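Got a structure for you, questions after.
Moving on, here comes chain A:
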Amino acid sequence: MQITLTGIIRLVFERLHIPANWVAPTVMLVASVIVLFFILFVVLYLIYGLRKIMGWIQARIGPNRVGPYGLAQTIADALKLLAKEDIMPAMADKWPFIIAPIIVFVPAYMVYLVIPFGKGGSWVAQDLSIGVLYISAILSIPIIGIITAGWASNNKWSLLGSFRAAAQLVSYEVPLALAMIPPVMLAGSMSLQGIVHAQQGVWFGIFPKWFLATQILGFAIYMMAALAESNLIPFDIMEAESELVAGFNTEYSGMKFALFFLAEFAGMFTVSAIAATLFLGGWLPIHPALSFIPPVFWFLGKTLVLIFVLMWIRSTLPRVRVDQLMSFGWKVLIPLALLNIVWTGAVVLFFPR
Partner candidate 1 sequence: MPTITLQQFMFGAIALVILGSAILVATLRNIFHCLLFLALSFLGVAGVYLLLSADFLAAVQVLVYIGAITVLMMFALMMTHRVMTTDISQSLTQWWLAPLPIALGIFAVLFRVYVRHGGQALVDTKHHAVPTTGIIGQALLTRYMLPFELASILLLVAMVGAIILAKEDKSDDPA
Partner candidate 2 sequence: MEFLTRITELTWLIPLLPALAFALILLTGRKGPGQGAYIAVAGIASSFVLSLLVIAAVLSRALHGHEFEAFAHSAPWMTVGGLPIRMGYYVDQLTAMMLLVVTTVAMLVQIYSIGYMHGDKRYPRYFAYISLFSAAMLSLVIADNLLLFFISWELVGLTSYLLIGFWFEKPSAMRAAKKAFIVTRVGDVGFFMGLLLLFWYTQSVNLREMFAHIPAMMSQTIFGLPALPVAGLLLFAGAVGKSAQFPLHVWLPDAMEGPTPVSALIHAATMVAAGVYLVGRMYPIFAFEPHSITLTVVATIGIITALMAATIATVQNDIKRILAYSTISQLGFMMMGLGVGGCGYTAGLFHLMTHAFFKANLFLGSGSVIHGTGTQDIREMGGLSKKMPYTYWTFLIATAALAGLPFTSGFFSKDEILLEAFHANQTIFWLGLVAAFLTAFYMTRLMALAFWGEPKNKEIHAHESPKVMTRPLVVLAVLSLVAGYIGWPTKNIFHHLVHFGEAEAVPFSWTVALLATGSAFAGIGLGWAVFMKRVISPSVFREKLPWAYNLLANKYYFDEIYWAILVVPLFRITAMLNGFDQKIVDGMVNGVGRVTVLMSVVWGWFDKWVVDGAVLLIGAITKLLGRLLRFTQTGMEQDYVLFMFVGILMIVGVYLLH
């Protein structure tokens, strides 16, 4: 019998004579806390990784002072942020200003609830049957937070940034969701675990049956939309330091700024993890012969490769203009995504599983 979180909590509750129907919520709560700490850890080292990778790409060393190889650098930065004065702009709309970072961060964190880190129920906090839909729904919430932040700051750079953010995020949410549909169609399930299971097996003993095989176009669309959704550099026009003085988070400092930062890197990890799940077989090994490596390592490995790709793109490409961004989204990505759905429909129709 496997030792699972649910089992442990049920055991504890039985000892403490707490009604059994409180178990499930508590499990969710504990899982959430675990996920939260996981995110904090991941983000800390993603930031470090980003700085290192950018350093290498730009032919410099990167952080190397705090701790061995600068590994503690981000922790130091975080501490610094927490210690900083929390400035409230003079004419700001107080409560929206405060809750905006929370609205942005909470959904980014909620997405982790459905991501399968490994095989079986214990490696996913809550394997929802509507997983993919849940992801798209949750990912649409941060926009409100960003707009609120820009609005409440009472600063024209912030407002412009939030305008751009609203336009960009709403626009790229559509191709993102459309690109997530073909794996659902192929797997016949919206559950992420179901989608991973559907990608088991190999063709001709070599090629993994990942959805990438038929979904190269979908994967490309997803990755581009994901770049925009997590506002990485070619599409980071809503922050655009050189134009808008950091956009919607111009007026933010201290802990609130840290939350935005956290959400951004959490988002980067999220979109990569989803891409790995939907297109690259999630925690499945690249070949059954390699299944001695635990699934969680496969998953994290694939995710990290994708994150590296994102960072690579981020540090090489220049920023695009607003109108280019919008027209690319509406006139290229969405039609292509629709075409991809039609193509996938044909695949499902003529090659049923």
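Per the selection procedure, all candidates are chains of the complex that A comes from, given by their letters.
As a convention for this text, a contact is a pair of C-beta atoms (placed from the backbone, for glycine too) under 8 Å apart; a residue touches a chain by one contact, two chains touch by 3 or more; residues count from 1.
Because the structure is a prediction, the values reported are computed rather than measured.
Chain A shares a touch in this complex with candidate 1, selected from 1 or 2. Chain A makes touch with candidate 1 in their complex at residues 21-22, 25, 91-93, 95-96, 99, 128-130, 133-134, 136-138, 140-141, 143-144, 147-148, 151-152, 154, 156, 159, 162-163, 166-167, 170, 173, 190.
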